[in-house]
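Got a structure for you, written out below as structure tokens; questions coming shortly.
Yeah, one chain of the complex is gone here, protein chain that is, but the others are all in their spots.
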Amino acid sequence: MHIPDGLLPAPVLIGGYALTGLGTWYSLKQINRRPDPSAETPKAALLTAAFFVASSIHIPIPPASVHLVLNGLLGVVLGYYAFPAILIGLFLQAVMFGHGGLTTLGVNTAMMGGAALLAYYLFQFHHSCQGFLGGNRALALFAFLAGALGVGLAALIFAFLILTTLPADVNAGAERVAIYGLMLAHLPLMVIEGIFTAMLALFLQRVKPELLKLG
Amino acid sequence: MKTGLDHYVDLQSWLHQWEPRCKLIGLTALIFAFAGVQNWRLIPYMVGITLAIYALSQLPLKFWLTRIRYPGLFLLGMAALLPFVAGETVLWSLRGISLRQEGLLALVLISARFLSIITVVLILLGSTPFLTLAHTLRTLGVPALLTDMLLLVYRYLFETGESLTQTQRSMKLRGFSPKLERKTLQGLASLTGTLLTRSYERSERVYQAMRTRGYGAGYRRANRPPAWGSLVGLSLCLTTALGFAIAGVILG
Amino acid sequence: MTVPALTITDLWFSYPDQADALRGVTLQINPGERWGVIGSNGSGKTTLFLLICGVLAPKVGEIKLFNQRVKPGQFYPEIGLVFQNPDDQLFCPSVWEDIAFAPQNLGLSETEIQERVASALAMTGIEALAQRPPHHLSGGEKRMAAIAGVLAMKPKMILYDEPSANLDHRARRRLIQFLQRSAETLIISSHDLELILEVCDRTALLDRGTIAATGACRQLLGDRALMERYGLETPYSLS
Partner (left out) sequence: MTVPALTITDLWFSYPDQADALRGVTLQINPGERWGVIGSNGSGKTTLFLLICGVLAPKVGEIKLFNQRVKPGQFYPEIGLVFQNPDDQLFCPSVWEDIAFAPQNLGLSETEIQERVASALAMTGIEALAQRPPHHLSGGEKRMAAIAGVLAMKPKMILYDEPSANLDHRARRRLIQFLQRSAETLIISSHDLELILEVCDRTALLDRGTIAATGACRQLLGDRALMERYGLETPYSLS
């Protein structure tokens, strides 16, 4: 989900950059409170590269196949590093492959990164539910929710931005139909992304639990 | 993963020689001025300026053509319906499908903006090596944590991609064929988890390697002030951008 | 007349935007033979293996596996490839699951899967590691686990890409003994010429994408002039 150049009006683009600036500043502030932030930079960077690459994995949904968005998972694993990670990932995507755009980098980052941060906060609740759900079940449930929320929220903002900022006025009824339509089309994607995130969280819990404690 | 982006960075045009900080600020100002164009009367100026800069950059047309395809298709997919659904004034109608003037104008405006912005971005990227760009961001005050991360991500992207390809091959050679079922999702989750785990473990070794060569000691590169020519280019860009902004306000 | 295990006829291949990586390779391997493939870095060994398995598609030429033409992109359980880096091959959360991956994809029954995994574990001697996550294993253990994952497919032919890389002496000895005992048709690419000498009957020497020589191992590896011409060195044990 990237909004390309040329589509959105300048105030929205600038607003996007402002939000991204704020998100980045807030994340960096949280990161710099840690004992040794420079030690974690390579970790965050290599994981960002891995996420970037992993989002090229395709999942078959007949008759086509979709690629994963993974921003919920990114929030779950990277915590406050998720925002800078997405900023860098989208920058590289725009610069190297022409996906998204430089003017829309702010909007896209705010959209994806904001959703990722919320997914991270949501995921943290699994600690408090371990008591009555059991460790792995709480982990899987909240990973599912985080994964689904990550894509769902991003898709919602995406649809809203596109439809409300198109220059000529599309009538309000058609607009609402289009938003509902887009959301409905994204429901299966949310479910798949949620299941995938839950499976991945369980995998990491078994193989490398540190990765779930970085954030 | 090959991007072909750095193919033409060694040309000798004026744009290639333009001091990178001035170039980055100047072209970015232009890009945002273009993004702000709302009135179709400004389109010829926007396109004209873009063409002039592209000509100045001496980048071949082939570069533009290969890079424009993907984003172009993406934009068309999102905006192609506009002339049929947006606006009141029907220009032409056939069996309930009607072409509307406002929608058509909107499509023209969006496309012109898109093409101009993309072209200027391509000029910036095609005439500046990626590394220079990253260092320029740092000297312009982007936090070191971000630029350090950017360079590391860029460095390890290709290797991580290579290791994903290899693992996917090995899965295929053991009979894995993706279908929409639990087993497939499980396999792909393991694949992704392995990728993350290996990247994480590698990051520990990379960090050790960085430490043994003084990472964290903190250094600053000295910056030479830009030459006059570069500053003139920068002020031209800024004036143009300002012009577009003012024209936009006047034309409403 | 027996059917050859593998017939390669005039095989050409190139990666996008690169000079040809393989240039007219022709080779025939009979069932039960053990072949070594040697040659300096970049001579095309790994590329050849990927073509034989149908992972890459040839530009020109034909590959036949037990008289059946290899179609790129298709899955051939008759043939197994052990990758140069075991980390690329081990991706499941436990060794057991990794070995069960191929049998599961073949659609075998639960008991058959159990059986195949157990026998692959036994053959490679890593029963004790079944429940461990692969990335905690030592280099030698990883190698054996990767091999077990391929054995569980019961292939008739196995390709090993530099199997002794990064192993210490003990692990390497175990690997050599394992290879000497194994019953499949083998093709082994390696810079470790002593290993080739101990395991293989015949050798093909690759040089910049062409087969520069083939012959019985001791003879070919012992030919000091030939070896030196292609940037290799006759192993100590032959000199």
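Order as written gives the chain letters A, B and C; numbering starts at 1 within each chain.
In the analysis below, a residue touches a chain if its C-beta (ideal position, glycine included) is under 8 Å from a C-beta of that chain, and two chains touch if they have at least 3 such contacts.
No experiment lies behind these values; they were computed from the predicted model shown.
Asker: Write out, one label after another, the shown chains that touch the chain missing from the document.
Answerer: B, C
Asker: Based on the whole complex, identify which of B:Trp64, B:Phe84 or B:Phe158 touches the chain you can't see.
Answerer: Hidden-chain contact among the options goes to B:Phe158.
Asker: I need the residue numbers on chain B that touch the omitted chain, in ascending order.
Answerer: 130-131, 151-152, 154-156, 158-159, 162, 202, 205-206, 208-217, 219, 221-222
Asker: Tell me where the left-out chain touches chain C, residue by residue.
Answerer: 40-42, 138-140, 165-171, 191, 231-233, 235-237
Going forward, only the chains that are shown with their structure count from here on.
Asker: Could you draw the chains as nodes, link the ones that touch, and say if you get a line, ring, star, complete or other?
Answerer: complete
Asker: If you tally contacting C-beta pairs, which pair wins, A-B or A-C?
Answerer: A-B
Asker: Between chain B and chain C, tell me the centre distance in angstrom, where each centre is the average of that chain's C-alpha atoms.
Answerer: 42
Asker: Distance from the CA centroid of chain A to that of chain B, rounded to the nearest Å?
Answerer: 19
Asker: Taking each chain's centre as its mean C-alpha position, how far apart are chain A and chain C in Å?
Answerer: 41
Asker: Touching at least two other chains at once: which residues of chain C meet that condition?
Answerer: In chain C, the residues touching two or more other chains are 93, 135.
Asker: Would you mind listing the residues of chain B that make contact with two or more other chains?
Answerer: Only 190-191, 193, 197-198 qualify.
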